[in-house]
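One chain of protein is taken out of this complex; the other chains stay put.
What follows is subunit A.
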């Protein structure tokens, strides 16, 4: 069976819907048969568990998962609502015992088992209903011609609710059989939908599994956030210690020396004072750079839009900025996005080899979207650059995502999406 590439939507007439439904029913029925085979295998393994069956568990579970995944794929594509694959990721250890543990600990394994046991009844019945109607319809139409003889031979014959006895009843059976066809067409899309609901019920991740996923995600991003913050604090501490603090100490010493030389050597005092002033302006410069790295003043004053414009102004690339933000995001989001844009712009200037860059900030449906496109040579890879990985991790704290499209010969397009709310624009005094 071929793969489903796109979400198929219903369209065309009732007839087209019906035909499509019938096609799908056939495929589901085929899958149902596969599930039935798997179900038999599972029973076999279960009954011979103490013996050789145990060794077969991973292979059988693998088979069940393949059928189930195919089922999820189809139901997802046909309903337009994908069913996520709920299994825990494979353990790195390929050993038999660890694979068994991986299988046994996954709650979905037990739901799969329930599904594979029931699907031969529920799933197959649902899938077969329209097909059966068609088949019996043809049977009924056939009866119109050879019904009476067959009835005589078999000592009486019923079609649906009609006793076929003579030419009249045979004719009636034929008409009724013909009516089966539109009924099957009408029914097929409905049974396919019901089948999808059945699949979703047992094969979609359970609420518990989704919660577990969410908790896993939250703890990973939380520990990332804490680590990042700690690293930041360490950096600030080091910068202060090696920079401004050291300069102030030196300045104190210089001034002290100047004080001692005041009477004996005024000329030397003069040069010491000049040195002290230079130290003070150097210390100020370092403090300025430090503050810029923590929270840039233009971001604090004006918000994300102007801060990004300011970044564009000092970028070596010719930058074009389009902003459509009806308000300001929360401060932490603003700051994360600002530093992400700053880093991506710096990357583009350093590595892309292009001359132009387009920045696009917009907000819709609760999502802040930022697009950064350059006309460089492309070939950027998120899995190679630690920079992009770092940005991705920092955005993940806000449930934000980063996507990079960078074919060889460009262009490189970096897109970020962060769910957030905007505050209404601040009214200013002028």
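We take it that contacts are C-beta pairs under 8 Å (C-beta built on N, C-alpha and C of every residue); 3 or more make two chains touch, one makes a residue touch a chain; residues count from 1.
One rule holds in what follows: contacts and distances are computed from a predicted model.
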item	value
Complex member absent from the view - protein name from UniProt, among "Iron uptake system protein EfeO", "Dihydroorotate dehydrogenase", "DNA-binding response regulator" or "Energy-coupling factor transporter transmembrane protein EcfT"	"DNA-binding response regulator"
Residue of A:73, A:275 or A:306 in touch with the missing chain, whole complex considered	A:306
Identified contact with the non-displayed chain, of A:101, A:217 or A:292	A:292
Residues of subunit A (touch criterion as defined above) contacting the omitted chain	277, 280-281, 284-285, 288, 291-292, 297-298, 300-302, 306, 309-310, 313-316, 355, 428-430
